[in-house]
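Only a single protein chain was left out; the remaining protein chains are all shown in position.
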Amino acid sequence: MKQELDQEKPIFIQIAETIEDGILTGAFHEEEQIPSITEFSVTYKINPATALKGINLLVDEQILFKKRGVGMFVSKGAVQKLKDKRQSHFYDSYICKLIEEAKRLGITSDDIIAMIERGFVQ
Amino acid sequence: MKKALKYQLSELKLVFICYFAILLFIFAAGFIGLSIVKINIGSGSVSIGMSGAFVCLITGICIFSEHFLMLMQNGFSRKIYFKSSLCTIGIFSVVFAVAEGLMTKLIQVAALSYKNIKVNTSIQMIFPSLHEKLDGTAGFLMNMLLTTLMTGCLFLLGYLVAGIFYRLPKHFKTPFAICLPVTLFVILPLICGLFPSAWNTFVDMLLTVMGINSNNLILTFLFFIITFILLSAASFAVVRRAEVK
Partner (left out) sequence: MKGIEINGISKTFKDTKALTDVNLQLEEGKIYGLLGRNGAGKSTLLNIINNRIFQNEGTVTLDNEPVKENEQVLSRFFLVNENNLYPEGMKVKEAFFWGKEFYPDFDMEYADKLCKVFELPKKKKIKNLSTGYQSIFKNIMALSVNVPYVFLDEPVLGLDAYHRELFYRLLIEKYAQNPFTVVISTHLIEEVTNIVEHVIIIKNGQIIKNESRDDILNDGYCVSGPAMMVNAYISGRETIGEDTIGGLKTVYLLGKPDDVLPDGLEISSMDLQKLFIQLTGV
């Protein structure tokens, strides 16, 4: 889970991703409560409205749900939903950049495949 | 305005205490002094009137310099601050006048055994020829009223001077701070000494306006009431546009 925020992506997206990471790594369990908006904003030193925006992103995607008067909870099945989402974005998020850099350095697709296979073995 | 008044009165607690301490000290010193020197020291007049004159001026200065900024920090308008200051001055003036009056009475009682010592109230000091007329209750009350007015004027004078000083641009402040005491303690006495006739004429005019030459009490009261009003108006004009930087 990220401890620091950078200036590259909008903060609310980074907050959403931090929560997603937490869910995927098991830090937040399904049907359990996540830290409050106050806790998020104080920990990351951000405006609570921004934290709320990030959380609402996940509520819209049904990763989180709100219990009135209590707080935010991880939805049932959130882990699978996130895996599916990230898998479909995997190509755009990682592969494209990898290929861009490889082309810059003159690495062929065969080289890349060999490297990947090596990586999985280790 | 109540909150501002509460603040101002509470902050000036120390002044109250100091002033009463001074009065008590004068009383005690006078009493002890008289007891020790039990000889006939000839006739003389004493008065504790306006012993607090200096205290009044300084307190007036404090009311502006200390309270203005504090009340501005805490969301009061200048109008309310001024009203509250005026009330504070009014209350203090009355209290001082009452205190002096009572203390004078006490000293008079204590000095009864000293037939040649006359203890006068402030008003009796100003109008020595009316001394007998001003001995009774009416005289006592008039004394308090006059003392209240005079004390109030002194407070306001200090307040006004502090206010003017605050509003002066930086490069005028030091000259002003130097010129004022120099004028009062050097230039004025010089004029007094070098041009005695002009000075006497001026003093004479002043005493006439104040009703002292003619023993006209009404004129005296009027003089101080008008002075008080003028000083208030001037102070308000100064406070109204005072900026906090």
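Per-chain numbering from 1; labels A and B assigned in written order.
Heads up, the rule we're going with is that contacts are C-beta pairs under 8 Å (C-beta built on N, C-alpha and C of every residue); 3 or more make two chains touch, one makes a residue touch a chain.
Because the structure is predicted, anything quoted here is derived from the model rather than measured.
*Asks:* If I'm reading the header right, one chain is hidden. Which shown chains does it touch across the whole complex?
*Replies:* Spelled out, the missing chain touches these shown chains: A, B.
*Asks:* So which of A:Ile23, A:Ile37 or A:Leu58 would be touching the chain we can't see?
*Replies:* In the full complex, the listed residue that touches the missing chain is A:Ile37.
*Asks:* Since one chain isn't shown, list which residues of subunit B touch it in the complete complex.
*Replies:* Given the touch definition above, subunit B has residues 3, 6-7, 11, 66-67, 69-70, 72-80, 241, 243-245 touching the missing chain.
*Asks:* Residue-wise, where is subunit A in contact with the chain that is not depicted?
*Replies:* 5, 7-8, 10-11, 37-38, 41-42, 44-50
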